[in-house]
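Just one protein chain is left out here, and the rest sit where they should.
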Amino acid sequence: MPPTPPSIERPQRWDAAFDPAMTEADVERLLAIPPFSQMAPENFPKRTPLREILRHDTSIRRYRQGEIITRQGDYGTSAFLILSGTTRVVLKPDLAPALLGRQAPVKKGILRTLAQLWGGRRPPESFQRAQLRPNAGVGARQNENQEVHVFLQDLPRVLDQHRTEEMAAGDFFGEIAALSRMPRTSTIFAASDTAELLEIRWQGLRDLMRADDQLRQHINRIYRERALASYLRATPLFRYLTKEQLDQVAAQIEFATYGDYDWSGEYKRLAQSGGGRPEKEPVIVQEGDYPNGVVLLRAGFARVSQKFGQGERTLNYIGAGQLFGLDEIAHNFQQPQAPVNLQYSLRGIGYTHLLIVPTNVMEQIVLPSLPKSELPPLLSPAAETRPAPPAGPVPSGARDRIGADTLEFLTANRFFNGTATMVIDLDRCTRCDDCVRACAATHDNNPRFLRHGPTSGRLMIANACMHCADPVCMIGCPTGAIHRESFAGQVVINPTTCIGCKACANNCPYDAIRMVDVRDPRGEFMVGEDHKPISKATKCDLCVENHGGPACQRACPHGALERINLNDLTALADWMQR
Amino acid sequence: MSEQLPAPGFDAQSYERPNQGWICGHAGEGKPCRLGPDHRGRCCATAECTPVLEIKPGETKGRWRCTRSGGVCESGPRPDGSCCRPIARCSPVPTLRTRRGQLTRAVVAATVALLLIGLGGSWRGTFINSGALSTPHSSAAFALLHSGTNQANQTCTACHPAGARGPSDLVATAWAATPGPFQLGQLARARPGEPTALDASCQKCHPNHRLHQPSVVRDLSCSFCHAEHRGTGPMAAPTDAHCTICHGDAGVMAAAAIKGASLPPASESALAAGSMPSSALKRTETATDSRTATGFTQVIHSFAQDHPEFRVHTDKLVDPDTLKFNHARHLTSETIPQLPGGRKLDCNSCHQPDVAGSYFRRINFERHCQVCHSLQFDPETPALTLPHGNPALVSAFLHSLPRQYADLAARSGITRTAEQNQFAQEKLQRWQTRVATGETFEQRVFFSTATTGPSVQVGSVIGATHPPYPGCAYCHEVQAGAQGQPEITKPILLDRWLVHGAFNHAKHSGVACLKCHSAATSQATADVILPTKDSCVTCHSPRGGVVDSCATCHGYHRKDTK
Partner (left out) sequence: MNRFRRQFFLGSFLLLVASVLAIMIHCRWSRQLPHYAYLTGWVLLVAMFLLALYNARKRLPFLPLGHSETWAQLHIYAGFFTVVLFLIHLNFRLPTGWFEGTLAWLYALVTGSGIAGLLLSRVLPRRLATRGGEVIYEKIPALRHALRETAEALALGGETPSPTIAEFYVRQLSGFLAGPRNFWPHLLDSRRPLNALLSELEDLRRFLNESEQATLDKLTQVVRQKDGLDYHHALQTTLKLWLFVHLPLTYSLMICSVLHVVLVFAFAGGAR
């Protein structure tokens, strides 16, 4: 008789409840208070009823005065609803990191590090069963019992030195980070001794919003208000404005969203049809048009292009926090007698969320507040040489330094999204595979990337997770197995809770996530009780558990491989000319 | 299809695994099996799935279920629970890196094996020898003496005790060496030339080989100066550096002087053979043989720099010889007649090199003087000469003068005895007209030194080719003995003056004698016409360009093998 294959339970959507301590009574209590009391249970799909969402995707957390609830800069995946008590949000200035109790993520201990010496004998993709059993040690990241609450040591002094704003029962917060996959914008701590908050992980929030229109509108409204308030405050352009002026600006700002929140599927279709050309992307503003306002990119990326021959050539791309059109408006403000039109086109790439400050607001409020020295230089459109593209992630000259085709290549392939893109210099790479071996040595004898990928000239973007600024892979994960490390923001997958649904692998525009069939330590494939192999999503985790940073980069003997933040092309340009 | 290379086509289910040492044998056909070889390169292929026995509640037998990846197969598991789709087994292919590892292990094994062969067999001596031995130590005689064979490569043990040891003993010996392998401090601090364990081996064959003067403060290792294993031929000569390690060190020299002062003077012996005992020398001053307060030798770094002037000059030594000889006259006087054959008298006429050519044969009357100084005492009969070498013989000769004349007549062809006697009578009558008595005549022959005046009549041959013969005392010191008989002081002929250093005249044949020896101006016998150090330094110095090492003149070892 052949041996029985090793078998474990196949993880399900709600196998790992957000908070196992949630009781029926808790759910009943929640259903009795707004906004849940106003929701119609019949609007919810069969698979995700309201009751189950509350049961599995929420957690009631109690904080004492001074305890931090969300930390600025954290990548959070949940939103909070205040049930009782009050919280305060820190507005200005930001709290010092030490006050926030920042700690490095858990690194491998000495024993585990040294045990990797013998890792070479392990069969591919083998796991200890304990590693995959739900709620075993590694699943504790989301286990509230082991959560450490950090509190502010000297609360009166914080309140004295920082401007804070009170939030009370019924208020929502954290949904910006939860839904936009952006880091938390502010730190919020409990202001009363018995603050009770409902934490809703974003999968639950998403499902709630999908089913309930009122909540969706409500959250959208506060989401925009909050995003705007904190965002404008942090934008250098508005730093000379008084609060009243800022409110005026905020009131007149327009919002626009281009592309799809889940843009990767569309991009994949585009790529398959030989796309990636600027002409096919939605135009935000067109070269030669009258500048209607200054565009502020809130999220996503946009391409700055210019007519060239019959097509358009990419000059630059800009990411979150960058401005477009300021130069032209400032020029027209200073020289109304010789107005210029927009010098470049701006097109959204993938999902782009932006704010537009209308020209009249700029001319009446913003530009007069700026000192003369900070006004952008005048444009001379008649001159033969066009002015440099607006100050984006590509400082003037960077385009020349990395070359037009490389810029085109990076943009066409959306590589600018990566914050830790694996770039290989083929002029230096001896194809020794030391990087892959190093990767395997740090990941239980399993490489987590492919030393192959699209090339442009001497540049190769290897098939490794780029840890995107806008991680589309995280959309659609039913269990939250794929998440951002709270401190440095690496996108990692928790193999315990991964159910092998391939959602992330299908979402990833760069095919950086691979679904592997897992084995037991003897090398036998594991199967679930449905007799199908268990597969798990795997990818580069940037050696988050290892000491010394990404092993691939450290293992390259020729300095040919680097994890580069392509959000900022300066680093790439510097590296290419190293 | 316009790509440079075919599209690679990666499996979305797995990663490329260059970290693995073995590749599935089917990978070359592009169809690697899902399992892959294990880390030792064994094929793990079994079947496409491992069926699971599913027993539903209430059932007893259960059913085998297919667990195939990528969908259940059509025919399903066999009744015995095995998969119906076996995977063809393969021979996994090692990657280049695995091959490299195999090669590395093979090379390591081969190295160890070759080293063991090299160290174990009769090759060993040849194998580990760091360089050819010098001729004496590689001779068959040496081998016979030390190993009983005529194999030179079997003689390591003659000097190295480790030569016959096994591997672990070798390590132990190395560990026990002084200084040991890891005694880095001692290795770095050791003073040059310290005796080593190896010296005992040298001294087995070279016993009593006195190293240097007895005043030496510390012994030097043999190997300090004599480097063995540096090729055949004689061992390389030591360099100045070896000498100046002590002689250039003021502290060592001072210590040596203190030690020397405590030793009996005789122990400080000359190094070269054939020298005169120094007590034979007459001195103008009351110089003694005892060493000075600082010893004989001070700090010396090089010949030109601080080598002292030769003591023959500093002590103002004089030639003790009793012969009267005037170098200047012999070399420069207009009246000196030419030698037979018309040659002019020069240095070489008397100073003839010895066999080795280094020094000169001792001056000898018969060889060097007689050709001119033929002792023709009768100016009218030059053919008759006095005998040389013994005053008694000369007296006897004079007393038998008639007989000598008669013999001369016989030698010159007069055969009849009466005529011979008549010839002798005539000659004697000629003498009686010149000298008063026979007594006077004998006195003059021995003691006269006059070349003019009345006494010139005895022995003077004016205008002859030979020099005049005024009397023995012309050259010799002649004294009247106790019975009034003349006695000639035996001349003292010194062969060498600079007995502590060697000199090779043959090597200096390109230099005129007079360049170094002031013979042309020396009129007195007492003159020691040796060059000064400065004269030597003209050439023997870095500036002169001629070798100036210590070993050029000096030896190190003492020759007296007591």
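Note that the chains take the letters A and B in the order they are written out, and that residue 1 is the start of every chain.
Note that a contact is a pair of C-beta atoms (placed from the backbone, for glycine too) under 8 Å apart; a residue touches a chain by one contact, two chains touch by 3 or more.
Please read all numbers here as calculations on a predicted model, not as lab measurements.
Among B:A174, B:A383 or B:A506, only B:A174 touches the chain that is left out of the view. Considering the full assembly, B:V112 is the residue among B:A12, B:I55, B:V112 or B:A526 that touches the omitted chain. Touch with the chain omitted from the figure is made, among B:T67, B:T95 or B:Q404, by B:T95. Residue A:T113 is the one among A:T86, A:T113 or A:S369 that touches the chain missing from this view. What chain A contributes to its contact with the hidden chain is residues 108, 113, 116-117, 426-434, 437-438, 441-442, 451-452, 455, 457-458, 460, 546-549, 551, 553-560, 577-578. The chain not displayed touches chain B at residues 1-6, 8-9, 16, 18, 23, 27-30, 95-97, 99-100, 103-104, 106-108, 111-112, 115, 118-119, 126-132, 156, 160, 162-163, 165, 170-171, 173-175, 177-181, 184, 187-188, 190-194, 196-198, 221, 223-224, 227, 229-231, 241.
In this text, only the chains that are shown with their structure count from here on.
On chain B, the positions that touch chain A within their shared complex are 8, 10, 12-20, 34-36, 38-39, 44, 50-54, 65-67, 69, 72, 80-83. On chain A, the positions that touch chain B within their shared complex are 1-5, 7, 120-121, 123-125, 433, 436-437, 440-441, 445-452, 463, 505, 511, 514-517, 523-525, 527, 531-533, 535.
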